[in-house]
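All protein chains of the complex are present and in place, except for one that has been dropped.
Naming follows writing order (A, B, C and D), and every chain is counted from residue 1.
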């Protein structure tokens, strides 16, 4: 009962934000935000790179190889956060039939996928000097790979349905089911083979991170976070234009030549 | 009333059994596919018993998983094409219940026989006898999960051309835990590790979970695909 | 006249490419399936590099084979359902030629990309780098055979409900030789055996053979299943 | 139970893809009434019917059954509707008889009415082929089988999309009289058909009135 009224109030909230988060409104608002976010991203990125590549000293055992961490780790983190965002957007879009949320979800998917891919690539680039091989079936690596497949599946489904609403709802269901499974997948992979001999190599035995590594890492993470936000808004805006192309406010916009 | 529901579920269940049975090949083929994959491996990998034994649990489970994945297309597809699915949506009973019945029928015709046949193939792959029990048990617990989870992508890809392959793309990541737990359980029982009980109980828990959400999710998916 | 034939063949070829392309996922998915099967194995067999290396050639080839088998359903099935196959039979040109064009399109969209992607997965399976060349070559020779041979059962099982699985059932025995030659070639190159040239040339010969009879056989099969 | 059903639609609008097909569509249907929905190809008739029986979600508008919102009634409503679309919804593997029996079991609530199956078969003239697999039926026979379901379901509201397709002259007659009986028993019917058929007391309903842009 209590939770039901909770649901009801959530519904009320969503409907409210929905009314004010109407595509047109969002489009204009986002249009104003994008430049600032973009600027912030660039600044953080440059700062992070400076700190990471010059300010931070070489590692006593890895030399400079470790610096790829400043790209790898933030991307790895973002890959997971992006999926949560994707699932939340999708759920809102499906349950409360909010079109804006659908678009946000659709816009998130490729971003998350690229974060994941970057984490995979940089990771294996790092793996070569560290472990002498591109790939090992370590738990973390494996779960990241599967996460990538989930993203690909989501996008494939989106792409293969052309009625936008149906595409949104179908892929939303997939994303939600995926969320139910992600923790299970995650832990299954972590328990995997741990009952007997430990997986050949793990990431856990690293030198504890020093300040000189931590600071650039945090800055870079912020940078990628803002990169995500920027791209999210940009992609959503274009998606809005595509979906609303027949509405007259978009027509006006196009006539205005912007 | 709920008696009526049960009655309808049974009707759907029986109907699917009958239909699949008439598609005489249907039942057998998914099985035969299982058999073939497991037989292809010795051919491809080479006959060294030791190697085989190492990979036996894995091969058996992957084969089971692929066989189920393939058969998923037949869960809803033909009903969708001939329009009987759109009729099912018009039934006076909660769709998820009827879908559950369909899934049950699917499992009885694919997962179950597969689990029962597995020991024969295990012998081919030189799996130690002591692991047989665990193999069958793990498949009995695991294959229903495969059918349940698989129902969701199967429903989502209806009417989507090229759905056949798309299903496998969507479903295989979700299958990972089942694969890992299952194969691990068998491997453990085969004496490459500790007790397999842990893995089996994990499978059981997972089955309970999927039982609770899969029918609901796939009926929602059906409504979307038929919109 | 024969110019007209070539023209028609090109038209069929382009049309299929276009259709499959429009089913945007179609191309990718068969690939991703390949990727995932190769991923499933380490999950099931366990991460030990040594074990993996031993089974790598077998796994890669079995995966390629299964990916092709899956995609076979799409070779004729949808054309059959919507009646455009019926129309193709009414074209003024020899059916086998047009079918050959369809098969070519199928290969370009499934086998080819699969062969080109394979090295990436080989890395995952710890296949020695020196074997990469042979792997790609063997797949380039082998996958067209798979598409060609596969076309026959794909045509035969049209209209047979539950054909999807039946196809794989019929086709896998025919695939065995390809599988063995291919896997052996790679294994040999990986240094566990003799020179891989022998196997590759066998594959080549086999390809020539199938090229000569498969289109004819599958067009005959089409006529039968449309009667 | 003779349905005292009252079916009312107000300000309904539907879209396919990104195009709005019709908007502000309204009508009322009382017990024993029927509408013949008309309009050229591609106007949105099928879309309308699917929206009315809850198979697809309209953009806006409210559809009421016995005064209550259909969306609130959910299964309560579907239990009152019988829909025959472009597709026949026949299981080719099952025999004609089995097809109808399954329908009776799955779709008829409470104690089933197997008796109806026999009568329905007789009514659509498929008794002779009762035990043949449905996929061996001819186009028109398939259609008849699909229509036989109407007699079994005993639903007050019939929604029929091109029911006369592939039917021979005699069957067209037969079907119209079946619908007629349904109406005089207080049933409601919405029929889309390009083909002419005579059914006393059916109202024409031009969909075109509610579409601005034509495809």
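The working rule: a residue touches a chain if its C-beta (ideal position, glycine included) is under 8 Å from a C-beta of that chain, and two chains touch if they have at least 3 such contacts.
Fair warning: this is a prediction, and the values are worked out from it, not measured in the lab.
Across D:76, D:118 or D:168, the residue that sits in touch with the chain not pictured is D:168. In the full complex, chain C touches the hidden chain at residues 1, 4, 7-8, 11-12, 15, 18-19, 22-23, 79, 82-84, 86-94, 98, 226-227. By the touch rule set out above, chain D reaches the unshown chain at residues 16-17, 39-43, 46, 86, 128-129, 136-141, 144, 162, 165-172, 194-195, 215.
One rule holds in what follows: only the chains that are shown with their structure count from here on.
Comparing each chain's Cα centroid with the centroid of every protein Cα atom identifies chain B as the most central. Chain D has its Cα centroid 36 Å from the Cα centroid of chain B.
In this assembly, the C-alpha centroid of chain B lies 25 Å from the C-alpha centroid of chain C.
In chain D, 92-93 are the positions where the chain touches two or more neighbouring chains simultaneously.
Residue positions 23, 81, 160-162, 166, 169, 172-173, 176, 180, 227 of chain B each touch two or more of the other chains.
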